[in-house]
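Here it is: the structure, laid out below.
What follows is chain A.
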Amino acid sequence: MLLTRRNTLKAAAATAFTLTAGRAMAATRISQFIWTGAQEPVPRKLAEAYMKAHPDVTIELTAGTNAAMYPKIKASLDISANDPLVNFGFFNLDASAKGRTANVFAPLDKTAVPNVENILDAYRQPDDIGAIFCMDVCGLVYNTDKIKEPPKSWNDLFDPKYKGKVALFDYYWAGNGLVALAKLNGGSEDNIEPGMKIYADAAAAGQFHSLYTSNAQLQQLLVSGEVWIAPYFRGVALPWAAGGAPIGYSVPTEGQVTFPEGFQLVRGGSAEQTRISQEIINLSLAPEAVLDYCKTASVLPLMKNVTLPADLAKDPAVQPEALKSAINLDYAKMAANHTAWSDQWNKRVKVNL
Partner candidate 1 sequence: MTGGKALGTFRSFYVPAMLVGPATLIVLIPFIASLVVLGVYSVGFYPGGAGFDLGVWKTFLSDSYSWTVIFTSIRLAVIVTFFCLLIGYPVACALVRLDSMLMSIIAYTVIFSPLLMSVVVRSYGWLLLLSDSGFLNSLLGAWPLNLGPYRLIYNEIGVIIALVHILLPFAVLPLITVLLQQPQQLREAAADLGASPFAIFWKVTFPLSLPGVIVAAEIVFALAVSAFVTPAVLGGGRVLNLSRLVYENIGNIEWGLAAVQALILLIAAVGVLLILERFNRRTFGEKS
Partner candidate 2 sequence: MASYETGDVVLTAVEKCFGDSSVVKGIDLTIRKGEFFSLLGPSGCGKTTTLRMIAGLEEPTSGSISIRGERMNGVPINKRPTNLVFQKLALFPHLNVWDNVAFGLKLKRVPEAEIRTRVGEMLDMVRLSGFESRSIASLSGGQQQRVAIARAVVNKPAVLLLDEPLGALDLKLQTHLQEELRRIQRELAMTFVYVTHNQTEAMAMSDRIGVMNAGQLEQVGAAADLYLRPQTEFVAGFVGQTNLIGGKVTAIGETTISIEAFGLTFDAVRRSAVETGQAVTFSLRPEQIRIAQAGGAGIQLPLVDATFFGATATYRLQVPGGTIVAQTQGDLQMLAPGQTVSVSWPPEAVVLLTGGQS
């Protein structure tokens, strides 16, 4: 075909048309939210397999982060309760807790998702709102060139020998150790003060190098040697180390912070969308799918029927004692307190940096 101007215009018009009019075409359209990066391949594989088996179903995968996607989902439900932006997706316990309070998520039907029964009892959600089937853990990430002896305690973040060499995640309560430190010092999700005071004093004393807001920033800081130690996720740090970066992950003796993740069904979908969504969730909870996911995303399964492969089983972070002493946070309370904490964090920690 000659690429004349007319043809190009036609093509452009056609594109624009299909892009706007596309939503009404397929028989059933499912919108699934997934995390970007290492978390992407497994859900994509499953979605493709499902669509092959069910040609009348189209699954539209939206990759993104909880931070960017959750507000959109909430806002869209507020505006049109029967037309959610996504039908189901992957959420951490933090977003799950927020969504539960805000009535964003719907309970799963045990008969439609029988695999929820295989989730470890401790992580089974009340009313089965969500299937939290895996978790990441948060400990100490450090530069192995600068720190030869792996750090052992959350308190190492405040060791004077690391003055100016510590970075923290901005606002991410699970990831920056604030709540963990509060709990270890007599506080709780209801009383953050003991932790907040430690952070505020350390900030004023110049302990912190900077705050970061993305994985990439932390990696840059650690690899360049500008920052030696930071609290962060094992699942993020391990791939860096595996890729050859001088980065190590260490389990604090006081316990790692758990960061459970899993599926949530969003309210407002049609009966058919709900049925298909639950069917896909159920398939995703099959042992081999879970294991596949945990391996690619460097997270730990929370399923009764999944056994860790030998190499992973040796990791100190997943030893039974380590998991036993892990610090479990009350994400619902954290969600409720988030705004107040942010305010404190801004006024007492950030302004003193």
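Methods note: a residue touches a chain if its C-beta (ideal position, glycine included) is under 8 Å from a C-beta of that chain, and two chains touch if they have at least 3 such contacts; residues count from 1.
The set was built so that all candidates are chains of the complex that A comes from, given by their letters.
As the structure is a prediction and not an experimental result, all values here were calculated from the model.
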item	value
Touching candidate - 1 or 2 - for chain A as found in this complex	1
Interfacial residue positions of chain A with respect to candidate 1 in the complex	67-68, 70-71, 74-75, 78-79, 98, 102, 168, 170-171, 209-214, 216-217, 220, 224-226, 338-339, 342-343, 346-347, 350-351, 353
